[in-house]
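My questions will all concern the structure given below.
Here the complex is missing one protein chain, while the rest keep their positions.
Presenting chain A:
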Amino acid sequence: MFLAIREIKKEKLRYGLILTVVVLISYLIFILSALALGLATANTAAVDSWQSKSFVMTKDANGNAGQSLLTTKQVDQLSDDKTATLGITPVNMKIGGKRESAQFVGMNNDEYIAKNLQLTKGHLPKAANEVVLADSVDKDIYGMGDKISIGLSDTKYKIVGYAKNATYNTAPVIYGALAQWRVIKGVSDQFQGSVVTSKTSQSVDDKALKTYSYQAFINKLPGYTPQKATFGLMIGFLIVISLIVITIFLYILTVQKLPNLAVLRAQGIPNRFLAQNTLFETFFIMATGIVVGAVLSALTEFGIPDSVPMAFDWGLMGLIAAGLMVTGLLGAIIPIRVISKIDPVSVIGG
């Protein structure tokens, strides 16, 4: 620590440059993680808010609720007091000249999903032409009491409330009456909904149906898994790059100091002392870089437009920071090995 602190203090430019690189890498990793989490949340927020353990759909829908059509008979067979039937379909909602993609979720007010819905304003739809919109919509456009057109329905739907955590597959959710789902989607009376969710696990005998767990349902959301994998790969590559960068920097710094280190070894300064200093140097660079990167990321959140989904989870950030720290310290292995191999004889004579 003694040598490391003084070296960093003396060689401000050199260490400043290394620190800048670590700050930029950690900043990029944090921002990417926040974007990945933001996107994941925008995909799953509504599903998470339903607090359901299982989802039953038609097998042919391949896990895509928007493609599933459950008959009245199937719904009747699946329903009990712990289930809720939902009619989910992607739609366009229109008001004035504005048009926006959304997900319509039809529900029964006497089932648990409607009962648990967290409203930030207004009340649940009471009439067939009433809807609750995601709280994230622009309220200057979709104001309380305004009337909107949805999908294929000719009805004008009145906005009677806003719901918290109401995005599905990155689109805002419109909660309305289950009976309206048929009208909006344009399907016949024989279909009662697209998915039956339950607070418990469900098993089905009907071979035309399939049960999905919460995670399986999420993973089947269109585009969700590839998005997650892409971000995961980018973050992984950045962590590996940070490992390589810190190794290269520390290696070059160590090689430049070899004659001095050899003299110190000749003078009897223990190898352990020199290795500990390198380790502390690495810890200092990584810790400072990570903290500055995290602060910059948090500041960036204020400047990012609302249309860009970004979410910070301090637990996840802490894990990523720990990962970066570990890779940084791993990067010190090669320089420490170089130090341990220094031959003090090399600085004597010549």
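Going forward, a residue touches a chain if its C-beta (ideal position, glycine included) is under 8 Å from a C-beta of that chain, and two chains touch if they have at least 3 such contacts; residues count from 1.
Heads up, the rule we're going with is that contacts and distances are computed from a predicted model.
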Name of the absent chain as recorded in UniProt (options "Putative hemin import ATP-binding protein HrtA", "3-oxoacyl-[acyl-carrier-protein] reductase", "PyrK family protein" or "Glycine/D-amino acid oxidase-like deaminating enzyme"): "Putative hemin import ATP-binding protein HrtA"
Contact residue for the chain not shown (choose from A:Gly96, A:Gly145, A:Gly268 or A:Gly315): A:Gly268
Chain not shown: contacting residue from A:Met144, A:Ala179 or A:Val345: A:Val345
Which of A:Gly16, A:Gly236 or A:Pro259 contacts the chain that the document leaves out: A:Pro259
Interface with the unshown chain - residue positions in chain A: 2-3, 6-7, 9-11, 259-260, 262-271, 273, 344-345, 347-350
